[in-house]
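Below are the structure tokens for one structure; questions will follow.
A single protein chain has been omitted; all remaining protein chains appear in their positions.
Letters A, B and C name the chains as they come in the text, with residue numbers starting at 1 for each one.
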Amino acid sequence: MSIASLQNAFFQLRSNRLFEFFVVSIILISALVIGAKTYQLPPTFLSWVGFLDTAITVFFLIEITIRFIGEPNKARFFHNAWNVFDTLIVVVSLIPIQDSEMALIGRLIRIFRVLRMVSIIPELRVLLNSLVKALPQLGYVLLLMFIIFYIYAALGSTFFADINPVLWQDISISMLTLFRVMTFEDWTDVMYEVMHVYSFGWAYFLTFIFLTTFAFLNMVIGIVVNVMEDEHQKENHAKGEPTLAELQAQIQELKQLIQNKQL
Amino acid sequence: MSIASLQNAFFQLRSNRLFEFFVVSIILISALVIGAKTYQLPPTFLSWVGFLDTAITVFFLIEITIRFIGEPNKARFFHNAWNVFDTLIVVVSLIPIQDSEMALIGRLIRIFRVLRMVSIIPELRVLLNSLVKALPQLGYVLLLMFIIFYIYAALGSTFFADINPVLWQDISISMLTLFRVMTFEDWTDVMYEVMHVYSFGWAYFLTFIFLTTFAFLNMVIGIVVNVMEDEHQKENHAKGEPTLAELQAQIQELKQLIQNKQL
Amino acid sequence: MSIASLQNAFFQLRSNRLFEFFVVSIILISALVIGAKTYQLPPTFLSWVGFLDTAITVFFLIEITIRFIGEPNKARFFHNAWNVFDTLIVVVSLIPIQDSEMALIGRLIRIFRVLRMVSIIPELRVLLNSLVKALPQLGYVLLLMFIIFYIYAALGSTFFADINPVLWQDISISMLTLFRVMTFEDWTDVMYEVMHVYSFGWAYFLTFIFLTTFAFLNMVIGIVVNVMEDEHQKENHAKGEPTLAELQAQIQELKQLIQNKQL
Partner (left out) sequence: MSIASLQNAFFQLRSNRLFEFFVVSIILISALVIGAKTYQLPPTFLSWVGFLDTAITVFFLIEITIRFIGEPNKARFFHNAWNVFDTLIVVVSLIPIQDSEMALIGRLIRIFRVLRMVSIIPELRVLLNSLVKALPQLGYVLLLMFIIFYIYAALGSTFFADINPVLWQDISISMLTLFRVMTFEDWTDVMYEVMHVYSFGWAYFLTFIFLTTFAFLNMVIGIVVNVMEDEHQKENHAKGEPTLAELQAQIQELKQLIQNKQL
């Protein structure tokens, strides 16, 4: 069998819906194994799980090899971030692990294997891509929010550090405390403590809550508007709906036609 | 009286607005009886409630019989999920109950009789159907969210199980804990406990909150956009508004007309 | 001076922007008096507040009389719910109060006088009317939500009453507890308590949270869509923008014209 026909066969295979379904099942089993390991299990079961684990690693190695051989353009294979992720997961799984430090990384790798679900199911990949694509649009709102957090945290750690060092010791701990205030988690406890020393402490917390809520709302509305505009345009294109400008051009054309007719 | 005329009479009856109103009243009384039973009541009142209960069961039996006889196409009757639900509720109510195990089921059935409100009021039925119809559209977002939960729960039960077994013992308990974190319910207590051991524990919680909030927002926006598109199309159809493409076709026609005129 | 000219003068007066501004100021002072009374005050100040109180009552009496006389159509005056509300507030303020029971009602009336702000400022009246108008549209969603609450409360008080009577004693207390769960306020404490007895208790709480969140989202989205449709239509009407159907009719007319021309 020539290499070209092998590549062709593998390309067919990786595009096959049944093959995809089979890979998804293996990932599901791998996820279940990860879940099962967190329970107290009898030793016989554990050895079975260990065996399954090795089997899954081998299967993933074979699968990634099939997909690599099946790729017509080898160079492009690693341009796809998902392929790089998949390969990395498989390669690290193969490293023999002895000491306990590495064992931890081994467990981590096994857990992240569940993310292969996203890399294998096209709809999830599209969804995640659209999530990631939405981020830069929000860049400036996130920056503004960070500035608000930073200024309030600087104020907080300057004035409140002596009141409760656990919450306001330095700027990074203060930012964590402010995030807690933003989620309304026991924020009044934090405020009442401050108000015992500074009676106008409520102004600090209320302005912070108003500013962040307002900025958050703005961010959400920004996403909604963007998504709806996109959807609107996509829909219009899909339906082959002409734009108003196109209609206008056609009416103009008609006018020209009538004017030229009887000269 | 022939069976056909009886069926016709019953069909008239079940479509009758007054009959519907009467059934709703009975369901309301049945709901009140359920509510009343949860209070400390004098025994005389309790025996009255027991009698009412039997009366309601008998009434529901009669009502479902009327609706079944009134149905022109008997086979289609059980294709409607609501009819199946109604019949099941009535049938289970009829089973004589002795031992306490069954008594519990009897009480459950009586409580679920309140759901018959949804099956009898058309507007509520439409509302619930639209809710159920919205679910599959969200399928992939829900799957993505489940994957996020699963990975974080696996990480949590791997690393934090020794810190607090009540919250992180195994993967299912960890998922419940993560759901709690997602609702911001005392999430800082959970985080601070973890940060005593792993000082970078905040990264685990903050990334989890960002990811789930973002996915949740995406889901909400997805529903909003879908609902608005639907509404938009429905409205346009209802008003008999032509599409832009139709207008374009008509302008094209005009052009043809002018060009053909003077040849 | 004839009654007609008096009515005319008063009609002018009540439509006068300066008069409105003066009434708003009096209401503001009345609001400040109410606020001031909640502080520990010296007795001399209190007697001043008492005097101001009487003065405000007298002023409101005069103001409502002016508005009533100024009304061209006396019968229509009490068709306006806000006028009825204003008159009631003034009339009850006039009743001399001796015993302490009535003194409480007197204080209540004084507090509700702040609501006159809404009745006097047209923009607030419009806003509140639009809020009230939005309610019936949500009627069925609210009914569905109430049914969900009722069924879960019935289940809760049936099964959990023995676990914690303070939270689940009867159906009304259970509904209050469920509202608390819906606002995520210490809901895990409620759940963990239940899970000690019924290990599958989490299913009860999670399904409840999903259902109510989903119904709530649906309600919000319903309002958004309604408001946007209204806004859209209002805007189009205001701009004198023709509908697509109107454009279609005009193109049709053109076609007719061309066809008729050369016969």
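Structural remarks
Definition applied: a contact is a pair of C-beta atoms (placed from the backbone, for glycine too) under 8 Å apart; a residue touches a chain by one contact, two chains touch by 3 or more.
Predicted model only: the values in this text are computed from it and were never measured.
One chain is not depicted; across the entire complex it touches A, C. When the whole complex is considered, the residue among C:I29, C:A55, C:L115 or C:M195 that touches the unshown chain is C:L115.
Listed by residue number, the positions of chain C touching the unshown chain are 31, 34-35, 38-40, 107-108, 111-112, 114-115, 117-118, 123-124, 127-128, 131, 176, 179-180, 183-186, 220, 223-224, 227-228, 231, 235, 239-244, 246-247, 250-251, 253-254, 257-258, 261-262. For chain A, the list of residues touching the undisplayed chain reads 140-141, 143-144, 147, 150-151, 154-155, 157-158, 161, 169-172, 174, 184-188, 202, 206, 209, 214-215, 217-218, 221, 224-225, 228-229, 243-245, 247-248, 251-252, 254-255, 258-259, 261-262.
Everything below uses one rule, namely that only the chains that are shown with their structure count from here on.
Taken as a graph of touching chains, this assembly is arranged as a line, each chain contacting the next along an open chain of partners.
The chain with its CA mean position farthest from that of chain C is A. Matching the C-alpha atoms of chain A with those of chain B calls for a turn of 90 degrees, to the nearest 5. Rounded to a whole number, the gap between the C-alpha centres of chain A and chain B is 29 angstrom. Per-chain Cα centroids separate chain A from chain C by 41 Å.
Within chain A, not a single residue touches two or more of the remaining chains.
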